[in-house]
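Every protein chain but one is kept in place in this view of the complex.
A, B and C label the chains in the order they appear, each numbered from 1.
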Amino acid sequence: MLDKGDEDAMMEIAWIIPLFPLLSFLLLLAAGRVLKEKSAYIGILLTLCSFLFSVLVLWGRIRGDTYKAEADWLNIGEAHIKAGFEVNQLNALMLVIVSLVSFLVHLYSKGYMQREDRLPVFYAYLGLFTFAMLGLVISPNLLQLYIFWELVGLGSFLLIGFYFYKEEAKAAAKKAFIMTRIGDVGLFIGMILLFWKTGSFDFQVIFQEVEGGGITQSMITLTAILIFIGAMGKSGQFPLHTWLPDAMEGPTPVSALIHAATMVAAGVYLVAAMYPLFLASTSAMLIVASIGGLTAIFAASIGLVQRDIKRILAYSTVSQLGYMMLALGTGGYTAGVFHLMTHAFFKALLFLAAGSVIHAVHTQDVEEMGGLWKKLRITGPVFLIGTLAISGVPLFSGFFSKDEILSSAWENGNYVLFGLAVIAAFFTAFYMFRLFFLVFSGRLKKQGVLVHESPRSMTFPMIILAVLAVISGYINTPWFGTFLGSWLTEGNPYLEPEHRSGPVWIMGAATLVSLAGIALAYLIYRRNSISREWLGGEGSFLHTVLYNKYYVDEFYQGTIVWLTGFVSIFLSYIDRFIVEGLVNGIAASIHKLGRLLSRFQTGQTQHYGAIAFLGLAVLVIIFALTGGMFG
Amino acid sequence: MTLSGEMLAFTLLSLAAIMGGILLITLDRVVHMVIALVFTFISIAGIYVMLSAEFVAAVQVLIYSGAITIIMLFGIMLTRHNDTNQQTAGIFRKLLLLLGIAGFGIAVYAGIYQLDIPPEETSLHIDNTRKIGTALYSRHIIPFELTSVLLLAALVGAIILAKKDSEKGEEEEG
Amino acid sequence: MTSIPLSAYLVLALVLFCIGLYGALTKKNTVIVLISIELMLNAVNINLVAFSRLGPSPSITGQIFSLFTIAVAAAEAAVGLAVLMSLYNRKKTVNIDEMNSLKH
Partner (left out) sequence: MKEVLLTILVFSPLLGMAALLLVHGTQERRIKWVGILGTLPALSISLYLYGHYLAGHSLNVFSEKAGWIRFGDFQQIDPKLFTVDYELSVDGFSLLMVLLTTVLSTLAAVASIHIKKEWKGYYLLFLLLEIGMLGVFLAQNLVLFFIFFEITLIPAFFLIGKWGYAQKERAAFSFLIYNGFGSAVLLLVIITLLARAGTTNIEALKYLINTEGVPLVSPIPSSMKYGMLIALLIAFGVKLPIFPLHTWMLRVHVQAPPSIVMLHAGVLLKIGAFGIIRFGLGIFPDQFKDLSVLIIVLGVINLLYGAFLAFIQQDFKMVLAYSSISHMGIVLMGLGSLNEAGLQGAIFQVVSHGLIAALLFCLVGIFYERVKTTSIKDLGGLSSVMPITAGFLLASAMASLGLPGMSGFISEFMAFLGLFKADPILAAIGTLGIILTAVYLLRAAMGMIFGKPKLQVNSEAVRDMETAEMVPVFILLAFIILIGVYPAVLSNPLADTIQNILSGSGG
């Protein structure tokens, strides 16, 4: 048994965790050209260090108490803005999730990116991203969180645009940066408003002020919504979701790390970290829940018809994030965080497995795949595990977390949202198994390609994640005890320990719904006993709308982008013709005046003299008449 | 204001000076004009004497009445002018100028009229030249030396200006 | 002690100055223009000397100044005439109206 001092010592060194990946970033940036493929080992090793320390810190936090350390960073007059780190339950958990997934992705990339010339750059970017993400989760105040929040966005931007020569990657990276930045501005404003209302960026101070009634109710709602806008941008919530599917242009490990497990979950994390603020405003909660529910069903419905394997997973991610928001919005703090964790594992798994598939067949179109089950003896089963977990099949982790969310929505009493969640669960099961059957069952469609299983550095992370995707659910079950829930809320004055057992029928219903989805997918795509066109095939209105993602992109293109361009061109005409024209007009008239006056330049000295003298005379006369300046 | 001897002297001298000036602008022949101006210069020297500035008066006679007048006469002669001066300036400009000068004069006169400086006792007339010499070689030594540089420059400049062109003129002629 | 007021000298100087000015601006013969300028300088000298004797704080400086003026005027007359000579050699005229080659 460790004594108190040791536990603190464990947490005191939490600041070092983000520094390993930063070191990796700097090292690879400086020496990447020399190290070449060896740089992968540096990245892997340093992230492993991070992971080990994270486990230590988590252990320390389970044993000990919340630890916080900070120092002055910036003084603005009387206000001292601090920087530091904090280890509480949520942070410690996130540290482990992030560093673990990051480590596995580093490892996986060794195999996946083998032939890439710019491997050091890739690992450097991964390091930067991991640094930012780890920094984000240990931030004790909003400003620091915002800083890392943006850096995470930078990492994501760089990695999406890793294949810089591809026009799609370029557009996707730009879109990702700008869309998330729109959300960030919301967070930025919310943060500043909170600062002026509470006098601090510190989470605890803000919560105390909120609790103590130091802020008006409308201001709480406003700031909560603004902060939620930030979360929407990062977590790809409707209507700021369009960047996330496009972000799949990046290398697949990146999609697994950033656009499934960690960064996109940062929005959920933010809402969870600011939870007391949201709790103080029912309307903000309702908005969070509604946006979450809407996004869940909206993205799931798009996922039904997509053909690109990564895009299907991306829409699934958006939908699952909506789920988490729904959970948080309906008061299910534990449910949201729990699903965040399980989702991180199984979605990372799915992406890595998808990467393995792509690695094997060199296409992303699911219609061109098929019959890979026999070829990919490891990828296939782990993919199946992931699919089962996300579909909410009992005994897999997704089942427990989804159940939590459904009960929380039910208990909240908002039955519309509950209905949405159930339908989304059905959709999820359906499109995930559609994907599974299309890829792995049937005949091998692509001929002439040597399909082979991926190297061990790729399969190993998948196996680990598969194990986690199964077992991680058991830390918070209605059967064996809600360890996670009680630990997360323990000692937190703003959160009540949850005893969410919910009606038992919810669990049964959820199981039924997902099994129904699976069954339907089986019948359509495996058995072909139901025609694929029974609800409208390709070319039908419904299919077209869904396939084109409800035309949201086109809508933005036609309104906001167009408007910006229009304003710009309009202003450029103002600039060119009015501002510049005015100046040119003045210049031209002066020129004309000069022409006119040059007629007086007769070359006659006496004329000049006479004119100069007459001027003098007039001045002197005026002086004499007015009495002069000092008169 | 009583009619003292000093007053009389001042009146005569200033009348002579102004007469000389008026003759300058009314006479036709250029040489006559210069001669008229000599009167003015000499009268001004007299005025200086009245202002207890004997040395300046002496210099005035030497430089203006002597040197400058002679130079001007040389100038006139060397330019071989048909020495009547035909004035061709436009009547309009002349009128305008007269008007301007009159206005200027009146304005300045108004200023002079308002001026009231009580005369103070001075000892300038005692050892005037010595005082000038002392001042010139002590307090004003630098401007004094600079003046000599200026004069030298003017000397050289005048020679070069006159010489070069005459040579060129010869070449052109030749 | 003098009985002539300062303003009498100043008025005399003013009159001479105005005459010189008129001459300088209307006469066509360059030599006369130069002479008129000398007259103006003389008028200024009268002022200097008058102020040195009858001004607010009488001192020798005014006389010194007038000496400098005379020296500079002499230099000016010499250079002016030299310029005039060289111009005359080129243009064969001393008429100021015809000296306008610096016109734009």
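Heads up, the rule we're going with is that contacts are C-beta pairs under 8 Å (C-beta built on N, C-alpha and C of every residue); 3 or more make two chains touch, one makes a residue touch a chain.
None of the values given here were measured: they were computed from a predicted structure.
The chain not shown here is in contact, across the full complex, with A. Only one of the listed residues, A:G77, A:G413 or A:G594, touches the absent chain: A:G77. Per the touch definition above, the residue from A:L19, A:L151 or A:V552 contacting the chain not shown is A:L151. Here the missing chain is touched by one residue of A:V567, A:L593 or A:L625, and it is A:V567. Contact with the chain not shown here comes from a single listed residue; of A:L45, A:L395, A:V416 or A:V583, that residue is A:V583. When you scan A:M11, A:A173 or A:V318 for touch with the missing chain, the hit is A:A173. Where chain A meets the omitted chain, the residues involved are 72-79, 143, 146-151, 154, 161, 164-165, 167, 169-170, 173-174, 177-178, 181-182, 185, 188-189, 192-193, 195-196, 564-565, 567-569, 571-572, 575, 579-580, 582-583, 587.
We take it that only the chains that are shown with their structure count from here on.
Sorting all chain pairs by how many C-beta pairs they have in contact places B-C at the top. Separating the CA-averaged centres of chain A and chain C is a span of 88 Å.
With touch defined as above, residues shared between interfaces to two or more other chains in chain A number as follows: 606, 610, 613.
In chain B, 89, 93, 97, 101, 104, 108 are the positions where the chain touches two or more neighbouring chains simultaneously. On the chain B side of its complex with chain A, the touching residues are 89, 93, 96-97, 100-101, 103-104, 106-108, 110-111. Contact residues of chain C toward chain B in the complex are 1-12, 14-16, 18-23, 25-29, 31-32, 34-36, 38-39, 42, 45-46, 49-50, 52-58, 60-61, 63-64, 66-68, 70-79, 81-86, 88-90, 94, 97. The touching residues of chain C, counted against chain A in their complex, run 21, 24-26, 33, 96-97, 99-104.
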